[in-house]
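Dumping the structure here so I can ask a few things about it.
With one protein chain withheld, the remaining protein chains of the complex are depicted in position.
Presenting chain A:
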Amino acid sequence: MDAIVIERISKSFGETKAVNDVSMSVKTGELFGLIGPDGAGKTTLFKILVTLLRPDAGQATVAGFDVVKDYRRLRTMIGYMPGRFSLYPDLSVEENLTFFATVFGTTISANYNLIRDIYVQLEPFKNRRAGALSGGMKQKLALCCALIHKPDVLFLDEPTTGVDAVSRKEFWEMLQRLKIHGLTMLVSTPYMDEANQCDRIALMQTGQILAIDTPTGVEQLFDKPLFAVKATETYQLIQDLRRAPFTETCYAFGEYLHLTTHAGVTPETVNRYLIMHQHQHSEVKPIQAGIEDSFMALMQHG
């Protein structure tokens, strides 16, 4: 049985359709990523799934319980870590954890094995007030508080937003380790480089799901020739390539430009075009599409 089943869920705020006819499902024990830019509707979808919002239309079940009808039962079985730090800043690390454990009718020791890996890092600061913790530590505490009642399904809404690169990496490693306990996790993120950490991902934009697949599956959705192009005059290069007859799209990607062309175009064609436009030190190489390329393409064509 799937841990999360979403069937044609919609939610509007006035004129804005935050979530528009979304259907998907997450398998039990899966680490599932919901990826999309800010304003895609990720947080709204999360709030519906954790029983904080009622959908306008459609149905959803989490761990077999309906998010509207069985919300009371459901609340004991899910863990939710909102995007913003939402613990008591004037209570200590330990007090926050004890508070949430008690609220769920359990104790820290009862489920300690689930949080041990994370909590040992927090232990030196257990008497410090939560408000005085660093960003990464706050994140870990929030994760502990969301796990303390041993939920079946864990919802993490943009857990890595505003966290430094090292802490981000650490955070994903912690999630990978949690999979051992059979936990189903739904994680949302605006960072596409984090997609590879997930078992499966859904790409979301303006309230709709564009694609659902494994990270490699999403990469393979990209079926056109893709080249990395570099030259001395990057700005001129992007202008010229966008005007070229063979070009579909051209975006800047770090030091290279990613150029998508019509089928049948070879690096030689591109090179000839560049020489014609007097670009120096030009470099053109065919590359494998990444998730970001797929996402850009999907966004283009809807």
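FYI, contacts are C-beta pairs under 8 Å (C-beta built on N, C-alpha and C of every residue); 3 or more make two chains touch, one makes a residue touch a chain; residues count from 1.
To be clear about the criterion, contacts and distances are computed from a predicted model.
For the chain of the complex excluded from view, the name given in UniProt is "ABC transporter permease" [choices: "ABC transporter permease", "Anti-anti-sigma factor", "Mga helix-turn-helix domain-containing protein" or "Spore gernimation protein"]. Contact with the undisplayed chain is limited, among A:26, A:60 or A:78, to A:78.
Across the entire complex, the residue among A:16, A:102 or A:300 in touch with the chain not shown is A:102.
Only one of A:86, A:134, A:220 or A:278 touches the chain withheld from this view, namely A:86. Taking the complete complex into account, A:53 is the one of A:6, A:53 or A:231 that touches the chain left out. In the full complex, the hidden chain is touched by chain A at residues 50-54, 71-72, 75-76, 78, 80, 82, 84-91, 95, 99-100, 102-105, 145.
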